[in-house]
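One protein chain omitted, others in place.
The letters A, B and C name the chains in turn, as written, and every chain counts its residues from 1.
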Amino acid sequence: MGPQHPSTHGVLRLILTIDGEKVRSVVPDIGYLHSSLEKIAEQLDYRQYLPYADRYDYLNAMGNELCYVRAVETLLGIEPTPRCQWIRVMMAEMNRIASHLVYYGALAIDTGATTVLLYCFREREMLLNLFEAAAGQRLMYHYFRVGGLRNDLPPDFCEGLRAFCKVFPRMVAEYDKLLTKNRIFRSRTESVGYLSPETALAYGVTGPCLRGAGVPYDVRRADPYYVYPELEFDVPTYTESDSMARHLVRQEEMLQSVRILEQCLDHLPGGEVNVKVPRRLKPDPGEVYARVESPRGELGCYLVSDGSDHPYRLHMRTPSYYNLQAYPEMCTDAWIADLVAILGSVDIMLGDVDR
Amino acid sequence: MRKQDDTTFLALLGLIAEGARSICVGLHITAINFFRPSVCERYPRRDGKPDWQPRPGYRGDFALISDAERPGGLRCIACLQCQNICPDKCIHITPTGKGKERHPKQFLIDAGLCMYCWLCVEVCPVAALTMTPDYETSTDRPEKLIRTLEQLRERGKEYPEPLKVEMARADATSVAPTERRGD
Amino acid sequence: MSDQSQEPQAPEEVEETPAVVPLPDEWQAVVGDLLAEGNSVDQGGLRRGVPELVTTPDQVLGLLERLRSLDEPYNRLTDMCGADLGDHLQVLYFLCQGYTGKLLVVKVNLARDGEVPTATGLWPVANWPEREIMEMFGMTFTGHPEPAHLLLPEGWVGYPLRKDYVYDREHEWTRPDPMREDPEQALGLEEEDSE
Partner (left out) sequence: MSPIGLIATWLRALLTGWFRAWHIPAVFVDILAWIVGGVVILLMITLIALILIYVLRKVAAYIQGRIGPERVGPYGLFQTVMDALKLLQKEDIVPAGADKILHTLGPVVFFFVCTMGYLVIPWESQATIARQVDLNIGVLFLLAFSSLGVIGVLMGGWGSNNKWSLLGALRGAAQMISYEIPMLLALVCVVLMAGSLSLEVITEQQKALGLLSWNLWKPWLWLPMILFLITAAAEINVTPFDIPEAESELVAGYHTEYSGMKFALYFLAEFSNNFLVGLIFAVLFLGGWSSPFGHPDPLYLPEFLWLVGKAMVVVLFLMWVRWTLPRLRVDQLMALCWKLLLPAAFVSLVIVSIVGLYL
């Protein structure tokens, strides 16, 4: 299956052994989108690499920037201003919703319901408009900077976001009725793609896939960063460990993100967004490992500095890479149609896998 | 529909009823949406209204700001900072002139290589380079994606100043109070 | 054997001393245990809040297993990566204490063509990262179940993430296109695949 196939979410090739419609074995073959992002980091200085951080998981560009910027700032010993921290959290959560919306629609398409995708994109459009107003782009934002942001929020941003927060839960309820509660969709996802917590542990699965297996692990809670300790939100978990559980986790997470956004809007402090940083970023030699919770799981950035103005070594722990490894485990005893539905519920991002 | 090996007849009926209900609920929702106005915008518009425009600060095409008092008619001083910061190395400047007369003889930006990160605009000490909100930049040949000095100068005539994002007041506490823009 | 005298060769070690914090007490005990069991563990210390242990290839597996069986076990391998530190290579294991978010880094220093035992027996998750490190850095994980290239195409020359790697246009890799060269044979192959 693949590398060119409508529902491999990018350029993934799955080497299948099938017996009729039953799948006997799945071997993912990755690397078609490999763009040596880790090597590129060694040629560029810290500031220049930031746009590349967007390119790992292009549906979660803000989250990737957040991770990279956190790593660099820790290395430099910079603490961003409170307003900057709040805005960064806000952006990351908005991007989480946007990313989950794509997931939602993609899973719907994978199971054959085309319409939900369009509805999801309708709501995502509101977010993308906000991103565009703030960052100037709709997908690869490059909004964060080392020590701050590209610019402060534009004037109508908060109102737009409030409007979104007001509308969105209603829309999620609608998707819920249209897709999640649908008998056919449920029969396609329930008790399909079983991933036990033990397997998840063995394969280092994180994110909604893990929470769908009943483990309440969320980097935002386990290793809190920025203002997350001050925020009230739940980490939804489901114990069914199947595709439906993962789906429900994401659906619930979108609502939790809205909760976070509302709190962000209420608490957003004033003040500067940027702190002064030297023109040439030359961190002391050292190494750092920063983690954030991306929509797909734990996103880590291992950064080594040798005192020069470019990273000595950069490594990103991309969640899709590890989640995809567990994918064959989920596909035991699956049908061909399930393959696609399970892949959709794992929600991999090939840019994130191949790097 | 699902594995019904151990289900009783009544449970089966319940399942069917529930399935039918869920399908009807779904049909109801699609029916509601059928009568909702379309969110798509016609593009390009034929009804006389203006086409979609990106927000200010959108990173589209490039332009060099003109300045009649400087040699070359450009504000650019060919300091090569943008060329150096560009992560893709897609800017190539051939400077000419000495001291205050220094200006670009040629200024090439390969938009096909560019990833529109805005770093070059940010780094410019004299605010001579800007990105315009033009989004229709696709062409049929890769060569056409290379912006030359002439093209950049032409584009710059429409933009007397670099486009900047409107800022919320930095001292604004929670909500930035401005009139709402219709989406 | 990598003790403190060899350590400074790693670039990040050179001026790092202020950031190195001695291990906390509970760690001293654990490390003491590890040492008592015959492990050779270099107490790298807390660096930017993450404790790290440096060890050698022949002892890493034992150390990982030991860490896994602690009272509060470091039983989750969240990440693996390699690094080229000039004269030697390094493999890093990022271990988590279950799902608490407590992180620990185990570093293995090895020669440029060195061998490390594979950790796939302990964590299946190590499979892909090890393959990736192998093709990117040119070290070997002995006992790896499928040591084929993961991201790079078969037949790639050189190890791209090494510092001395020079991209060689002569070895520029293009995918052989069997359909273009010999469609009949290609189809024969494809039929075999689909069966």
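In this section, a contact is a pair of C-beta atoms (placed from the backbone, for glycine too) under 8 Å apart; a residue touches a chain by one contact, two chains touch by 3 or more.
Quick caveat, the model's predicted, so the values are computed rather than measured.
**Student:** In the whole complex, not just what's shown, which of A:Leu128, A:Ile184, A:Val235 or A:Val275 touches the removed chain?
**Tutor:** A:Ile184
**Student:** Spell out, residue by residue, where the missing chain touches subunit B.
**Tutor:** Against the left-out chain, subunit B lists 1-2, 4, 16, 23, 26-27, 29-31, 33-34, 36-40, 42.
**Student:** List the residues of subunit A that touch the chain left out of this view.
**Tutor:** 5-7, 21, 108-115, 118-119, 122, 178-179, 182, 184-185, 187-188, 335-340
As a working rule, only the chains that are shown with their structure count from here on.
**Student:** If you average the CA atoms of subunit A and of subunit B, how many Å lie between those two points?
**Tutor:** 22
**Student:** Just how far, in Å, is the C-alpha centre of subunit C from the one of subunit A?
**Tutor:** Whole-Å distance between the two chain centres: 25.
**Student:** Once you find the CA centre of subunit B and the CA centre of subunit C, what distance in Å lies between them?
**Tutor:** The computed centroid separation for subunit B versus subunit C comes out at 40 Å.
**Student:** If a residue has to touch 2 or more other chains to count, which residues of subunit C qualify?
**Tutor:** Correct list: empty.
**Student:** Give me the residue numbers in subunit B that touch at least two other chains, ranges are fine.
**Tutor:** Correct list: empty.
**Student:** Touching subunit A in the complex: which residues of subunit C?
**Tutor:** 11-12, 14-16, 19, 47-48, 50, 75-79, 81, 83-84, 92, 94, 99-101, 103, 105, 123-125, 127-128, 149-153, 160-161, 163
**Student:** Taking the touch rule as given, give the residues of subunit B at its contact with subunit A in the complex, in rising order.
**Tutor:** Within the complex, subunit B touches subunit A at residues 1-2, 15, 18-20, 22-23, 25-26, 29-30, 33, 39, 54-55, 57-59, 85-87, 115-119, 122, 131, 164-168, 170-176, 178-181, 183.
**Student:** Using the touch rule from the top, collect the residues of subunit A that touch subunit B in their complex.
**Tutor:** 44, 47-52, 55, 115, 119, 122, 125-126, 129, 132-134, 136-137, 140, 142, 150-160, 162-163, 174, 177-179, 181-184, 186-187, 190-191, 265-273
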